[in-house]
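Missing here is one protein chain; the remaining ones are kept as they sit in the complex.
The block that comes next holds subunit A.
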Amino acid sequence: MSEQTRENQLRRKAVVLEYSTRRKQKEKKKKSKGLSARQRRELRLFDIKPEQQRYSLFLPLHELWKQYIRDLCGGLKPDTQPQMIQAKLLKADLHGALVSVTKSKCPSYVGVTGILLQETKHVFKILTKEDRLKVVPKLNCVFTVEIDGFISYIYGSKFRLRSSERSAKKFKAKGTVDL
């Protein structure tokens, strides 16, 4: 009789035999253009071992930067318009510049001077004369950049962008300029 009951049950009800929703292959192989996580794993950033690289090795880079800025401003010492230089500095690249920290909310950062090696979104990496790599956050810091007798102050809090984005962005004077 079990067969009869089985027949009855099967005829009236819909029985779900098995789930057949296969998950689609969402894992498309990404084009090797942007392997972001893997890229970082390969230590694209600095490693401390090249601290054997002395400060003197980066002096030619600094010379190159000076020439670049002179070329950008179009003159050695234009007595005119510091504003022009400021405007150009906003779009310019600061790698290789000699920066120093003048004001900062954290007093241990004040006075750090050296060549800028890397600029990331929040941080400057500076190599000091004693061959030490200092990582200085941009927030709440004022940096000084000097070129040919022109001293410019850079308020780090407004500069919290990756250096590549900075040349694409227009800056507005917003808020107070202070630490």
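In this section, contacts are C-beta pairs under 8 Å (C-beta built on N, C-alpha and C of every residue); 3 or more make two chains touch, one makes a residue touch a chain; residues count from 1.
Here is the rule we go by: contacts and distances are computed from a predicted model.
Missing chain, UniProt name from the options "Ribonuclease P protein subunit p21 isoform X2", "Nuclear pore complex protein Nup85", "Exosome complex component RRP45" or "Calcium and integrin-binding family member 3": "Ribonuclease P protein subunit p21 isoform X2". Within the complete assembly, residues 32-33, 35, 39, 42-47, 50, 53, 57-58, 60-61, 64-65, 67-68, 71-72, 88, 91-93, 95-96, 117-118, 162-165, 167-168 of subunit A touch the chain that is not shown.
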